[in-house]
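The other protein chains are all here in position, but one chain of the complex has been omitted.
Here is subunit A:
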Amino acid sequence: MSVVQENVSPVRPRTGRAAPRPRLTPVAIVYLALVALLVVGSVLVGLRGEVLLDQAGILNILTRAAALGLVAVGQTMVILTGSLDLSVAYLIGLTSLIAAETMAGRDGMVVPGVLLALAVAAGVGLVNGLVITVLKANAFIATLGVALILRGYLEDNYTGPAGDVPRGFQHLGYDRIGPVPVAALLMLAVAAVAWWYLSRTRPGYHMYAVGGDIEVARLSGVPTRRVVVTAHVLCSVAAGLTGIYLASRLGSGAPYVGTDAGYDLESIAAVVLGGTLLAGGRGGVVGTIGGVLILATLDTIFDDLAVDPFFKDVVRGVVLVTAVALYARRMTARRARGRLA
(Lines give C-alpha, C1' and ligand atoms only; values in the text may rest on other atoms or scores of the structure.)
Protein backbone atom coordinates (compact mmCIF):
# COMPACT_ATOMS: atom_id res chain seq x y z
CA MET A 1 0.00 0.00 0.00
CA SER A 2 3.07 2.17 0.09
CA VAL A 3 3.51 1.74 -3.63
CA VAL A 4 4.21 4.99 -5.39
CA GLN A 5 1.35 5.80 -7.70
CA GLU A 6 1.65 8.01 -10.68
CA ASN A 7 -1.09 10.28 -11.91
CA VAL A 8 -2.96 10.25 -8.66
CA SER A 9 -5.27 13.11 -8.09
CA PRO A 10 -5.47 13.35 -4.34
CA VAL A 11 -8.99 14.69 -4.03
CA ARG A 12 -11.25 13.08 -6.58
CA PRO A 13 -11.40 9.47 -7.56
CA ARG A 14 -9.45 9.07 -10.73
CA THR A 15 -11.89 9.00 -13.55
CA GLY A 16 -9.33 7.86 -16.09
CA ARG A 17 -10.36 4.29 -15.36
CA ALA A 18 -14.01 5.14 -15.77
CA ALA A 19 -15.33 4.87 -19.28
CA PRO A 20 -15.66 8.16 -21.07
CA ARG A 21 -19.17 8.81 -22.29
CA PRO A 22 -19.71 6.63 -25.34
CA ARG A 23 -19.32 8.71 -28.45
CA LEU A 24 -22.32 7.20 -30.14
CA THR A 25 -25.06 5.13 -28.65
CA PRO A 26 -26.34 2.13 -30.62
CA VAL A 27 -29.55 4.10 -31.24
CA ALA A 28 -27.59 6.91 -32.86
CA ILE A 29 -25.68 4.40 -34.97
CA VAL A 30 -28.92 2.80 -36.15
CA TYR A 31 -30.45 6.08 -37.30
CA LEU A 32 -27.22 7.24 -38.91
CA ALA A 33 -27.08 3.91 -40.72
CA LEU A 34 -30.70 4.41 -41.80
CA VAL A 35 -29.91 7.85 -43.22
CA ALA A 36 -26.83 6.49 -44.96
CA LEU A 37 -28.89 3.65 -46.38
CA LEU A 38 -31.53 6.05 -47.69
CA VAL A 39 -28.86 8.16 -49.37
CA VAL A 40 -27.04 5.21 -50.94
CA GLY A 41 -30.37 3.62 -51.91
CA SER A 42 -31.60 6.84 -53.51
CA VAL A 43 -28.42 7.06 -55.57
CA LEU A 44 -28.59 3.43 -56.68
CA VAL A 45 -32.28 3.63 -57.52
CA GLY A 46 -31.63 7.02 -59.14
CA LEU A 47 -29.07 5.44 -61.45
CA ARG A 48 -31.91 3.37 -62.87
CA GLY A 49 -33.81 6.56 -63.48
CA GLU A 50 -36.26 5.99 -60.63
CA VAL A 51 -36.83 7.69 -57.28
CA LEU A 52 -36.59 5.77 -54.01
CA LEU A 53 -38.35 8.21 -51.76
CA ASP A 54 -41.28 9.25 -53.91
CA GLN A 55 -44.81 8.90 -52.54
CA ALA A 56 -45.01 5.24 -53.55
CA GLY A 57 -41.58 4.49 -52.15
CA ILE A 58 -42.33 6.01 -48.76
CA LEU A 59 -45.66 4.25 -48.68
CA ASN A 60 -43.94 0.98 -49.52
CA ILE A 61 -41.32 1.33 -46.77
CA LEU A 62 -43.85 2.36 -44.12
CA THR A 63 -46.30 -0.39 -45.04
CA ARG A 64 -43.59 -2.99 -44.66
CA ALA A 65 -42.48 -1.37 -41.43
CA ALA A 66 -45.96 -1.32 -39.89
CA ALA A 67 -46.42 -5.07 -39.49
CA LEU A 68 -42.83 -5.89 -38.58
CA GLY A 69 -42.73 -2.88 -36.25
CA LEU A 70 -45.72 -4.07 -34.25
CA VAL A 71 -44.20 -7.52 -33.67
CA ALA A 72 -40.74 -6.13 -33.01
CA VAL A 73 -41.95 -3.69 -30.34
CA GLY A 74 -43.36 -6.64 -28.42
CA GLN A 75 -40.25 -8.69 -29.05
CA THR A 76 -38.17 -5.80 -27.65
CA MET A 77 -39.92 -6.16 -24.32
CA VAL A 78 -39.26 -9.87 -23.93
CA ILE A 79 -35.67 -9.57 -25.12
CA LEU A 80 -35.00 -6.68 -22.73
CA THR A 81 -36.28 -8.91 -19.96
CA GLY A 82 -33.73 -11.53 -20.95
CA SER A 83 -36.28 -13.77 -22.66
CA LEU A 84 -37.28 -14.38 -26.26
CA ASP A 85 -40.43 -15.30 -28.17
CA LEU A 86 -40.34 -17.67 -31.14
CA SER A 87 -44.10 -18.22 -31.17
CA VAL A 88 -45.10 -14.81 -32.58
CA ALA A 89 -45.20 -15.87 -36.22
CA TYR A 90 -47.81 -18.61 -35.73
CA LEU A 91 -49.66 -16.43 -33.26
CA ILE A 92 -49.98 -13.76 -35.97
CA GLY A 93 -51.56 -16.33 -38.27
CA LEU A 94 -53.89 -17.55 -35.55
CA THR A 95 -55.05 -14.07 -34.52
CA SER A 96 -55.63 -13.05 -38.13
CA LEU A 97 -57.98 -16.04 -38.46
CA ILE A 98 -59.73 -15.39 -35.17
CA ALA A 99 -60.34 -11.76 -36.07
CA ALA A 100 -61.54 -12.50 -39.62
CA GLU A 101 -63.72 -15.45 -38.68
CA THR A 102 -65.35 -13.62 -35.80
CA MET A 103 -66.07 -10.60 -38.00
CA ALA A 104 -67.36 -12.81 -40.84
CA GLY A 105 -68.03 -9.79 -42.97
CA ARG A 106 -70.30 -8.07 -40.43
CA ASP A 107 -69.49 -4.50 -39.42
CA GLY A 108 -71.00 -5.02 -35.98
CA MET A 109 -68.56 -7.80 -35.18
CA VAL A 110 -65.41 -5.75 -35.73
CA VAL A 111 -64.95 -4.83 -32.08
CA PRO A 112 -65.68 -8.34 -30.73
CA GLY A 113 -63.35 -9.81 -33.36
CA VAL A 114 -60.51 -7.50 -32.37
CA LEU A 115 -61.07 -8.08 -28.66
CA LEU A 116 -61.26 -11.84 -29.02
CA ALA A 117 -58.08 -11.97 -31.08
CA LEU A 118 -56.25 -9.87 -28.49
CA ALA A 119 -57.58 -11.97 -25.62
CA VAL A 120 -56.37 -15.18 -27.25
CA ALA A 121 -53.00 -13.53 -27.90
CA ALA A 122 -52.73 -12.48 -24.26
CA GLY A 123 -53.58 -16.04 -23.24
CA VAL A 124 -50.78 -17.44 -25.39
CA GLY A 125 -48.38 -14.89 -23.88
CA LEU A 126 -49.49 -15.94 -20.42
CA VAL A 127 -48.73 -19.56 -21.25
CA ASN A 128 -45.31 -18.61 -22.60
CA GLY A 129 -44.54 -16.59 -19.48
CA LEU A 130 -45.73 -19.25 -17.06
CA VAL A 131 -43.89 -22.08 -18.79
CA ILE A 132 -40.70 -20.03 -18.55
CA THR A 133 -41.08 -18.79 -14.98
CA VAL A 134 -42.94 -21.60 -13.23
CA LEU A 135 -41.81 -24.67 -15.15
CA LYS A 136 -38.38 -23.05 -15.58
CA ALA A 137 -38.16 -24.04 -19.21
CA ASN A 138 -35.60 -22.18 -21.25
CA ALA A 139 -37.34 -19.38 -23.17
CA PHE A 140 -36.03 -20.59 -26.51
CA ILE A 141 -37.45 -24.08 -26.03
CA ALA A 142 -40.63 -22.96 -24.28
CA THR A 143 -41.70 -20.56 -27.01
CA LEU A 144 -40.56 -22.95 -29.74
CA GLY A 145 -42.80 -25.56 -28.13
CA VAL A 146 -45.74 -23.18 -28.03
CA ALA A 147 -45.02 -22.29 -31.66
CA LEU A 148 -45.22 -25.98 -32.60
CA ILE A 149 -48.50 -26.35 -30.74
CA LEU A 150 -49.95 -23.38 -32.62
CA ARG A 151 -48.67 -24.76 -35.91
CA GLY A 152 -50.25 -28.10 -35.21
CA TYR A 153 -53.58 -26.43 -34.51
CA LEU A 154 -53.36 -24.30 -37.67
CA GLU A 155 -52.36 -27.20 -39.92
CA ASP A 156 -55.08 -29.38 -38.50
CA ASN A 157 -57.87 -26.87 -38.99
CA TYR A 158 -56.98 -24.69 -41.97
CA THR A 159 -55.74 -25.26 -45.45
CA GLY A 160 -55.83 -21.66 -46.58
CA PRO A 161 -57.37 -18.25 -45.92
CA ALA A 162 -60.58 -18.22 -43.94
CA GLY A 163 -62.99 -15.68 -42.53
CA ASP A 164 -64.01 -12.38 -44.01
CA VAL A 165 -63.20 -8.86 -42.90
CA PRO A 166 -65.91 -6.22 -43.53
CA ARG A 167 -65.03 -3.48 -46.01
CA GLY A 168 -65.11 -0.89 -43.23
CA PHE A 169 -62.35 -2.62 -41.34
CA GLN A 170 -60.11 -2.68 -44.39
CA HIS A 171 -59.54 1.05 -43.88
CA LEU A 172 -56.99 0.08 -41.25
CA GLY A 173 -55.00 -1.77 -43.88
CA TYR A 174 -55.26 0.68 -46.77
CA ASP A 175 -56.05 4.21 -45.58
CA ARG A 176 -53.29 6.71 -45.58
CA ILE A 177 -52.63 10.31 -44.77
CA GLY A 178 -50.46 11.60 -47.58
CA PRO A 179 -47.78 8.95 -48.03
CA VAL A 180 -48.20 7.69 -44.45
CA PRO A 181 -50.38 4.61 -43.95
CA VAL A 182 -52.73 4.65 -40.97
CA ALA A 183 -51.21 1.33 -39.91
CA ALA A 184 -47.78 2.93 -39.64
CA LEU A 185 -49.29 5.54 -37.33
CA LEU A 186 -50.85 2.75 -35.27
CA MET A 187 -47.43 1.08 -35.09
CA LEU A 188 -45.77 4.31 -34.00
CA ALA A 189 -48.48 4.88 -31.38
CA VAL A 190 -47.91 1.39 -29.98
CA ALA A 191 -44.16 2.02 -30.01
CA ALA A 192 -44.68 5.31 -28.16
CA VAL A 193 -46.75 3.63 -25.46
CA ALA A 194 -44.13 0.88 -25.14
CA TRP A 195 -41.40 3.50 -24.90
CA TRP A 196 -43.27 5.27 -22.12
CA TYR A 197 -43.94 2.00 -20.33
CA LEU A 198 -40.31 0.87 -20.48
CA SER A 199 -38.64 4.13 -19.64
CA ARG A 200 -41.12 5.75 -17.27
CA THR A 201 -43.03 3.15 -15.29
CA ARG A 202 -41.95 0.88 -12.51
CA PRO A 203 -42.73 -2.40 -14.30
CA GLY A 204 -40.69 -1.07 -17.22
CA TYR A 205 -37.72 -0.35 -14.96
CA HIS A 206 -38.04 -3.84 -13.61
CA MET A 207 -37.87 -5.33 -17.10
CA TYR A 208 -34.46 -3.74 -17.57
CA ALA A 209 -33.41 -4.97 -14.13
CA VAL A 210 -34.51 -8.56 -14.72
CA GLY A 211 -32.79 -8.62 -18.09
CA GLY A 212 -29.67 -7.00 -16.67
CA ASP A 213 -29.20 -9.49 -13.87
CA ILE A 214 -32.10 -11.54 -12.59
CA GLU A 215 -30.35 -12.34 -9.29
CA VAL A 216 -29.59 -8.71 -8.55
CA ALA A 217 -33.20 -7.89 -9.37
CA ARG A 218 -34.53 -10.64 -7.14
CA LEU A 219 -32.32 -9.62 -4.23
CA SER A 220 -33.49 -6.04 -4.66
CA GLY A 221 -37.10 -7.09 -4.22
CA VAL A 222 -38.21 -7.06 -7.86
CA PRO A 223 -41.04 -9.57 -8.50
CA THR A 224 -39.06 -11.26 -11.25
CA ARG A 225 -41.69 -13.82 -12.27
CA ARG A 226 -44.41 -11.26 -12.67
CA VAL A 227 -42.09 -9.10 -14.77
CA VAL A 228 -41.23 -11.93 -17.17
CA VAL A 229 -44.87 -12.99 -17.51
CA THR A 230 -45.96 -9.41 -18.17
CA ALA A 231 -43.34 -9.00 -20.88
CA HIS A 232 -44.58 -12.14 -22.61
CA VAL A 233 -48.21 -11.12 -22.42
CA LEU A 234 -47.41 -7.71 -23.89
CA CYS A 235 -45.29 -9.27 -26.62
CA SER A 236 -48.09 -11.63 -27.61
CA VAL A 237 -50.64 -8.81 -27.59
CA ALA A 238 -48.38 -6.90 -29.99
CA ALA A 239 -48.26 -10.00 -32.20
CA GLY A 240 -52.07 -10.14 -31.96
CA LEU A 241 -52.32 -6.55 -33.19
CA THR A 242 -50.09 -7.52 -36.11
CA GLY A 243 -52.41 -10.41 -36.96
CA ILE A 244 -55.45 -8.12 -36.84
CA TYR A 245 -53.74 -5.56 -39.08
CA LEU A 246 -52.73 -8.23 -41.60
CA ALA A 247 -56.30 -9.59 -41.61
CA SER A 248 -57.57 -6.14 -42.47
CA ARG A 249 -55.00 -5.90 -45.29
CA LEU A 250 -55.72 -9.33 -46.72
CA GLY A 251 -59.46 -9.12 -46.23
CA SER A 252 -59.40 -12.48 -44.49
CA GLY A 253 -57.40 -14.51 -42.02
CA ALA A 254 -54.47 -16.62 -43.25
CA PRO A 255 -52.75 -19.33 -41.19
CA TYR A 256 -49.26 -18.70 -42.56
CA VAL A 257 -49.29 -14.95 -42.93
CA GLY A 258 -46.88 -14.66 -40.00
CA THR A 259 -44.54 -17.48 -40.87
CA ASP A 260 -44.33 -16.68 -44.60
CA ALA A 261 -42.86 -13.33 -43.69
CA GLY A 262 -40.67 -14.98 -41.04
CA TYR A 263 -41.84 -12.57 -38.36
CA ASP A 264 -40.34 -14.68 -35.57
CA LEU A 265 -36.71 -14.39 -36.56
CA GLU A 266 -37.24 -11.15 -38.46
CA SER A 267 -38.55 -9.41 -35.35
CA ILE A 268 -35.61 -10.66 -33.28
CA ALA A 269 -33.27 -9.43 -36.01
CA ALA A 270 -34.89 -6.00 -35.95
CA VAL A 271 -34.57 -5.78 -32.17
CA VAL A 272 -30.92 -6.77 -32.20
CA LEU A 273 -30.20 -4.51 -35.15
CA GLY A 274 -31.74 -1.73 -33.07
CA GLY A 275 -29.04 -2.14 -30.46
CA THR A 276 -30.89 -4.13 -27.81
CA LEU A 277 -28.70 -6.76 -26.18
CA LEU A 278 -29.95 -10.24 -26.95
CA ALA A 279 -29.04 -11.11 -23.37
CA GLY A 280 -31.33 -8.35 -22.12
CA GLY A 281 -30.98 -5.35 -19.84
CA ARG A 282 -30.00 -2.75 -22.37
CA GLY A 283 -31.67 -1.25 -25.39
CA GLY A 284 -35.14 -0.04 -26.19
CA VAL A 285 -38.01 0.55 -28.56
CA VAL A 286 -36.52 3.58 -30.30
CA GLY A 287 -33.62 1.52 -31.62
CA THR A 288 -35.98 -1.28 -32.63
CA ILE A 289 -38.02 1.07 -34.82
CA GLY A 290 -34.75 2.13 -36.45
CA GLY A 291 -33.91 -1.51 -37.05
CA VAL A 292 -37.36 -2.12 -38.55
CA LEU A 293 -37.03 0.87 -40.86
CA ILE A 294 -33.61 -0.31 -42.02
CA LEU A 295 -34.94 -3.76 -42.88
CA ALA A 296 -38.01 -2.28 -44.62
CA THR A 297 -35.88 0.17 -46.58
CA LEU A 298 -33.47 -2.56 -47.66
CA ASP A 299 -36.40 -4.61 -48.95
CA THR A 300 -37.83 -1.66 -50.86
CA ILE A 301 -34.46 -0.82 -52.42
CA PHE A 302 -33.97 -4.42 -53.48
CA ASP A 303 -37.42 -4.47 -55.05
CA ASP A 304 -36.72 -1.25 -56.91
CA LEU A 305 -33.43 -2.65 -58.14
CA ALA A 306 -35.06 -6.00 -58.93
CA VAL A 307 -32.34 -7.80 -57.02
CA ASP A 308 -32.17 -11.58 -56.87
CA PRO A 309 -34.05 -12.65 -53.68
CA PHE A 310 -31.20 -14.87 -52.56
CA PHE A 311 -28.69 -12.08 -52.82
CA LYS A 312 -31.14 -10.00 -50.82
CA ASP A 313 -30.91 -12.44 -47.93
CA VAL A 314 -27.13 -12.41 -48.16
CA VAL A 315 -27.08 -8.63 -47.74
CA ARG A 316 -29.55 -8.74 -44.87
CA GLY A 317 -27.42 -11.33 -43.13
CA VAL A 318 -24.28 -9.27 -43.58
CA VAL A 319 -26.00 -6.16 -42.22
CA LEU A 320 -27.23 -8.01 -39.17
CA VAL A 321 -23.93 -9.67 -38.33
CA THR A 322 -22.01 -6.45 -38.88
CA ALA A 323 -24.32 -4.53 -36.58
CA VAL A 324 -24.14 -7.06 -33.77
CA ALA A 325 -20.36 -7.37 -34.07
CA LEU A 326 -20.12 -3.59 -33.93
CA TYR A 327 -22.16 -3.37 -30.72
CA ALA A 328 -20.28 -6.31 -29.20
CA ARG A 329 -16.97 -4.54 -29.79
CA ARG A 330 -18.22 -1.46 -28.03
CA MET A 331 -19.47 -3.56 -25.14
CA THR A 332 -16.19 -5.40 -24.62
CA ALA A 333 -14.23 -2.18 -24.86
CA ARG A 334 -16.45 -0.72 -22.21
CA ARG A 335 -16.25 -3.78 -20.02
CA ALA A 336 -12.49 -3.86 -20.26
CA ARG A 337 -12.36 -0.31 -19.03
CA GLY A 338 -14.77 -0.94 -16.19
CA ARG A 339 -13.17 -4.19 -15.11
CA LEU A 340 -11.61 -4.68 -11.74
CA ALA A 341 -7.88 -4.32 -11.47
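We take it that contacts are C-beta pairs under 8 Å (C-beta built on N, C-alpha and C of every residue); 3 or more make two chains touch, one makes a residue touch a chain; residues count from 1.
The rule is short, and it goes like this: contacts and distances are computed from a predicted model.
> UniProt protein name for the omitted subunit, picking from "Multiple resistance and pH homeostasis protein D", "3-oxoadipate CoA-transferase alpha subunit", "Sugar ABC transporter ATP-binding protein" or "1,2-phenylacetyl-CoA epoxidase subunit A"?
UniProt lists the chain that is not shown as "Sugar ABC transporter ATP-binding protein".
> If I consider the whole complex, including the chain that's not displayed, which of A:Val43, A:Val216, A:Leu265 or A:Val314 touches that chain?
A:Val216
> Would you indicate which residue among A:Arg64, A:His206, A:His232 or A:Arg316 is in contact with the undisplayed chain?
In the complete complex, the chain left out is touched by residue A:His206.
> Touching the absent chain: which residues on subunit A qualify?
Interface with the chain not displayed, on the subunit A side: 1-3, 5, 8, 10, 12-15, 17-21, 200-202, 204-206, 208-209, 212-213, 215-217, 219-222, 281-282, 334-335, 338, 340-341.
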